[in-house]
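Please read through the structure below; I'll follow up with questions.
Missing here is one protein chain; the remaining ones are kept as they sit in the complex.
Showing chain A:
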Amino acid sequence: MARALLRITTRCCSPLYAPSSLPSRLRSHGLPPTLRFPSLSFSASAASTSSHGPSSGKEEEEDDQGKYENYLGMTDDELMAQCDMGTFKSSGPGGQHRNKRESAVRLRHHPTGIVAQAVEDRSQHKNRSSALSRLRTLIALKVRRPINLDNYTPPVELLQILPLKSTIRSKDVGSQIGPNNIKFSPGMQALLDLLFAVEGSVSEAAKILGLSTGALSRLILSDDSLRAAANELRASKGLKPLR
């Protein structure tokens, strides 16, 4: 019972599920103003650390994976190696003077500048893994990778989060992965990449994914953070938000 309570409370505190209920400290740290959706234009793609332009030759195409780093495909250790880990600094004399947990973990992902943090557990270890999974979600939401629509095939991570009725989804993709699954993030990232490539048009994206516009809308609306990111993207293209 207590465990269940703990789980529920943790979820409520998580920026992934209820961004608006976050304490302001978390929110302001989580989305530094200068980093708010840095990826909404091709030229300023936060994912690209190289100076390559859009792909123009065969050699470049082979290089695609390296050019737009697949952060979400990395193991926790690899991703961690790209991060600075800090704990929250306390004021005052500290040491024996204070009784205060300092297990909070703050991760700053160098290549993208994205910051993720977790405070809700006593163990720094657990906070680190929560922060890391939050980082994965934030990367999915913020880092846009260009897509060439002419020869686009949706990656398997994206197929996995689509409803079964999608006509481009074959049986071997398996059952649909929902927002609570850790594998949802890579699919969400690919979906936002596609939505970005079609200028925010849900109907265009739905056509490519073999879904009705309604079905894709429902998928986007099924997760608060995905909906918020999609709507921000649509707003930047002058489109009305999905509801």
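Heads up, the rule we're going with is that contacts are C-beta pairs under 8 Å (C-beta built on N, C-alpha and C of every residue); 3 or more make two chains touch, one makes a residue touch a chain; residues count from 1.
Everything below uses one rule, namely that contacts and distances are computed from a predicted model.
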| item | value |
| --- | --- |
| Absent chain [UniProt protein name; select from "Aminomethyltransferase", "Methyltransferase small domain-containing protein", "Cytochrome c oxidase subunit 6, mitochondrial" or "Replication factor C subunit 3"] | "Methyltransferase small domain-containing protein" |
| Identified contact with the non-displayed chain, of A:H125, A:K165, A:R218 or A:K237 | A:H125 |
| For chain A, residues in touch with the removed chain | 1-6, 9-10, 23, 86-87, 89-103, 119-120, 122-125 |
